[in-house]
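Apart from one protein chain that is not included, each protein chain of the complex appears where it belongs.
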Amino acid sequence: MSATTETRAMPIAEGRRRSGLLGRLPLHLFVIGLMVIWLIPTIGLFVNSFRTPTDATSSGWWTALFPPEAFSIENYAYVIQRNGIANAFLNSLLITIPATVVPIMVAAFAAYAFAWMRFPGRYLLFIAVVGLLVVPLQTTFIPIQKLYAGFGLNGQLAAVWLAHTGYGLPFAIYLLRNFMAELPREVFESADIDGAGWASKFFRLALPMTIPAIAALAIFQFLFTWNDLLVAIIYIGANTDNQPMTIVVANLTQSIGGGWQYLAAAAFLTMAVPLLVFLALQRYFVRGLTGGAVKG
Amino acid sequence: MQSTRSRSTILAALGSAAMIVAACTSPSTSSGPGPTTVVGPTTAPGQTQAAGGDDISGETVTIIGTWGGDEETAFHEMVKPWEDETGATVKYTGTRDLNIILSNGIQSGVLPDLAGLPGPGQMKEYAEAGALVDLTSVLDTATYESETAPALVELGKVDGKIVGVFIKSAVKGLIWYNPTVNDFSGSAPATWDELKAAITANASKAKSGWCLGVESGAASGWPGTDWIEDIVLRQAGPDVYNSWWQGQTKWTDPAIKSAWETFGTVVADSFGGGTGINATNFEVAGDPLFAAEPGCLVFHQASFITGLGAFKTKTAGTDYNFFPFPDINTQFTGAVEGAGDLFGMFHDTPATRSLMKYLVTAKAQDVWVKHGGALSANKNATSYPDDISKRSAELITNAKIFAFDASDLMPQEMNAAFWKGVVDYVADPSKLDSILKDLDDTQASAYAE
Partner (left out) sequence: MDPRLVNAIVVVIGVPATLVGYILLVEQILRALPSRMQPRIRPWFWMLPALAFLGVFLVYPTIQTIIRSFQNRAGNAFIGFDNYAWFFGNAGQISTLVNSLLWVVLLPTLTVGLGLLIAVIVDRVRYESVAKSVIFMPLAISATAAGVIWFFMYLWQPPGEPQIGTLNGALDTVGAGPFDFRATDDFKFNTIMLVIVMAWMWTGFAMVIISAAYKGISRELLEAARVDGAGEWQVFKGIVWPLLMPTMAVITTTMIITALKAFDLIYVMTGGQFDTSVIAFEMYRQVGFNQLGRSAAVAVILLIAIVPVMLFNIRNFRAQEAIR
């Protein structure tokens, strides 16, 4: 997939690449240095997640890299053997997938309207949407719980993803409108000449050309929902059948403290999924995909 | 215990913001928020009303508490016999966000059947909102009152009704030491002066006299509040102690100020100094006791420390031991400070009644006690795994003067200011006067309704 696109992109980069390995050394040093800096904090905890808590709090993680090594997978085993962890994993997916797909679609419609339809009040409305980005989620819980009660939604998976759809929309609309607004007018004008309707222009032109933004948004929304604890615990509560990973993981630590090592192990186990999503969607960030969608 | 409550309350701050909204949703809010909704079962799907009598087989009881990890395991063990006997099941969720879930729930009507309660203050609020079920008719009251430490029974009452019970408790202000460094067990210091003398006499055995660490995330400072409470209780006595947490004795009062100054002498002789105290997490603060070159001789912390840090991996009695906080003013001999986890009931069904009744019995309490890491409020639960737990439990049951953790009893705003005061004082003890002045200002507003 990305391999083929890269080969296509190659000839241009090729010229520069040939300009000498020596000349590009600082570039490589910079990129690799940056990666190391970015990785160190995580590596530290990763190493510590294989040590006993007493070891981890009595000597630096780097000392564990030298003999005598005393690694154990006990923390991971503890997390994996938790009751209901598999079910929680499924629940996390069942919440996260609709909570990613639905807001992006709904936002794309609205973003399209904001970007390409002229109507009175659009400035004000758009600004109101941007303003909603700053609303603290905590102020919304009680009215929504009350509303849900009328539909018997509290404790259900839908309660969570519906809420995430609402909470995710301001950013989704904002980002997509700004990308869509940058699409070249000529493309739409030629479609108009062909007699295409608004729906056809949206599905055939606007949407495909906004793919990189949609991919970025999908990654972001997926992460946000995947790592969310507060919203889930409010709307799912004690209905243990429907609890996502985050709630089960939070349960690993004791009320009086202690248990960070399980939290660390769980963090490394659960971050695999969002990273896979990132890697899968990353192929939409390659050069040339938008094919001159952005004016220039 | 302090940490439980402190953390959950502050964590609660996370979201009880919801109350903002709630409060305006029902304009006549001051009186009862929707008690109608509070009664109905909520998140228990397969719940069918028992056909009559007490056949609760197949029913589900939903519970939310703060316990996680080992505590959660212990709780499950504790309810297992009840599940086996009745055929009903318990769905338990542990969360640090207890406060937010409950305060939200009180407003929206979405509540678990039973729940841990963040603290006596919140319990009172929930009870006044009509959300908590009066347990007087649920429990076998006579047995409950005879088996349970009277002070704890009282703390669970609002307007004479029992609305909360203590599922587990802890004793505060134990002084821990490593017998292989210096064994205090032969002649445990009975007074503060004896303790000071013992520390001075053995100063060469460790880098400093005390271990102390007050870092605890959002609740940083609370271990210091326990210190000051212990001192106030024994230096100024229970009357001052009570009027202090009730907001009647000022922070600048000489009795309180002198407690801070006594605490200051400990800070001055603590491993790592002021920076160290503020940077060290309470869980591992006692670990230098066990270092090859011991960091300290003694360490002050509640009974639950045995389940944390290096204590967890050491053997009770041989690696560590404790003596109770010594008397300061002999007039108040036998004073003990304790804390505990409250539990309340939101839905009145045959299954919840049956479970609640079971939980306070010595039989149920014994299960958790045997598991370790917790003390019971029930005198007849005595299956403690080691001598150390047994002795700490006896401290509560035999206390001449029992005081509940003062900061837990204070309004949350006061409590948080107290934590901050401790952190600021540890960082710079010369600022004591301005710290106490600020606390007085908070006191003036925090208690106002």
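Side notes on the structure shown:
First chain written, first letter: the chains are A and B, and each begins at residue 1.
Following the convention adopted for this analysis, contacts are C-beta pairs under 8 Å (C-beta built on N, C-alpha and C of every residue); 3 or more make two chains touch, one makes a residue touch a chain.
Since we're looking at a predicted model, the values are computed, not measured.
Interface note for the absent chain: among B:T148, B:N278 or B:T361, the touching residue is B:N278.
In the complete complex, the residue from A:G131, A:G152 or A:P208 that touches the missing chain is A:G131. For subunit B, the residues touching the chain absent from view are 9-10, 12-17, 19-21, 23-25, 27-30, 99, 125, 216-221, 271-273, 275-276, 278-279, 295, 411-413, 416, 419-420, 423, 427, 446, 449. Even with one chain removed from view, subunit A keeps its contact list with that chain: residues 2, 9, 12-13, 16, 24, 27-28, 30-31, 34-35, 38-42, 44-45, 48, 56-62, 90-91, 93-94, 97-98, 101-103, 105-107, 109-110, 112-114, 117-119, 122-123, 125-127, 129-136, 138-140, 143-144, 147, 157-158, 161, 163, 165-167, 169-171, 173-175, 178-179, 181-182, 185, 197-199, 202-203, 212-213, 215-216, 219-220, 223, 227, 229, 242, 246, 250, 260, 263-264, 266-267, 271, 274-275, 278-279, 282, 284-290, 292-296.
Just so we're on the same page, only the chains that are shown with their structure count from here on.
With each centre defined as the average position of its C-alpha atoms, the distance from subunit A to subunit B rounds to 39 Å. Of all residues in subunit A, only 52-54, 57-58, 136, 138-143, 145-146, 148-149, 154-155, 229-230, 233-234, 237-241, 243, 247, 250-259, 262 touch subunit B in the complex they form.
Contacts from subunit B toward subunit A in the complex involve residues 1, 3-4, 7-8, 14-22, 25, 37, 42-43, 45, 62-72, 91-97, 100-101, 104-105, 107-110, 112, 216, 281-284, 287, 304, 307-310, 312-313, 341.
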